[in-house]
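Missing here is one protein chain; the remaining ones are kept as they sit in the complex.
Let's turn to chain A:
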Amino acid sequence: MDARLCVLLSAAVLIRCVLLCIGVYQDQNLQLKYTDVDYHVFTDASRFITQGQSPYERSTYRYTPLLALLLTPNVLLSAHCGKLLFVGCDLLSALLLFRLLVLRGSSRSSARVYCGLWLFNPLTIGVSTRGNAESLLAVLVLSSLLCLESRRRTSAALLFGLSVHMKIYPVTYALPIALSLTGAPSRGRGLIQNLLRCFNRDLLQFAAVSGSVFLALNLIFYSMYGWEFLQESYLFHLTRRDIRHNFSPYFYMLYVTAEHRWSGVLSLVCFLPQLLLLLLSSLAFRSDLPFCCFIHTAVFVSFNKVCTSQYFLWYLCLLPLVVSRLTLGWRRGLGLLLLWFVGQALWLSPAYYLEFEGWNTFALIWIAGLLFLLINSLILGQIISHYRPADAQLKKTD
């Protein structure tokens, strides 16, 4: 590993250590806690596991039992072990990003800069030091992509199966991965021949391995914790309709129509933009998996029925891979970044006044949520139109 990357990582470690210490101090001395509520949920679930009980005894624990198992040191050793694990994953993600960037043709010096986008992103640092598990998923998704890019398909399939087990959202990557593993359709052949060509050895092997990892883990946990496991870790997320305020453009509509007879139809309508965009982007960008996964996640999060700021990390971990191939100027890039933050600030201020001051700002939060969707779409549109695929890049260097 080169020395400069070491310096970068050391600085990142230092910042995180300082924040972990501030977190411990703040939790003990101030009323406003640093540690996220979810971290206590994980720890409580781990406590139930160490007592031989189901982690789902902890209400609002809606994750795989694997997470609670991983965090048992929180109960057995020290309550900070989990945070160290998340911070470790957060740093490991940066290393994976560096490898991926170099593999995709970035120079080592620019790869370091793009890694910095992840390492010194306040959201990344905040989320992992406050005890959210998102960095764990970042590691799994990035390592699946690294294995796919370096043609280690079995490891990729194992990791992909595990990621989908940990959180359901990477399941949408299955389509672009499958498309990238199948040969390009040729116009000379018929539809059936083209379809048959799709099911080649690579694809079947990938599907078999990742499917068995996913199924095996689910069978194990189903036999241990029964229906509750499926309900809490999967069905809840699939059928979730949170009417409390969140970043989703649909939140207010779902709240005011919650008891309406059309509410079921509206919920289905909300799936439509996601579905269309995921399908078309899978087809359009199948040759560049990291970019396709980025678009997938950004679309999924922006158009989702529930969206909180932790979800942003799902696509931010892929952003450095995309930024490295953007032809946006610095000024325009920074402008878009600023716009993204302004969009969040516009949502956060009425949300604060609603929640903590009791002002009726529902309509403002709704408008801010819609504006945030427009901003996200504009940014995504700009990224798509200014993205230079690999072959274009190669031609230029030739």
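Structural remarks
Throughout what follows, contacts are C-beta pairs under 8 Å (C-beta built on N, C-alpha and C of every residue); 3 or more make two chains touch, one makes a residue touch a chain; residues count from 1.
The rule we apply is simple: contacts and distances are computed from a predicted model.
The complex appears with one chain absent; UniProt names that chain "Phosphatidylinositol-glycan biosynthesis class X protein" among the candidates "Phosphatidylinositol-glycan biosynthesis class X protein", "AP complex subunit sigma", "Poly(A)-specific ribonuclease PARN-like" or "Methyltransferase domain-containing protein". Only one of the listed residues, A:Thr64, A:Ser281 or A:Thr297, touches the absent chain: A:Ser281. Hidden from this view is one chain, which touches chain A at 40-41, 44, 58-60, 242-244, 249-250, 252-253, 255-260, 266, 269-270, 273, 276-277, 280-281, 283-285, 287, 295, 299, 302-303, 353-363, 366, 370, 373-374, 376-378, 380-381, 384-385, 387, 389.
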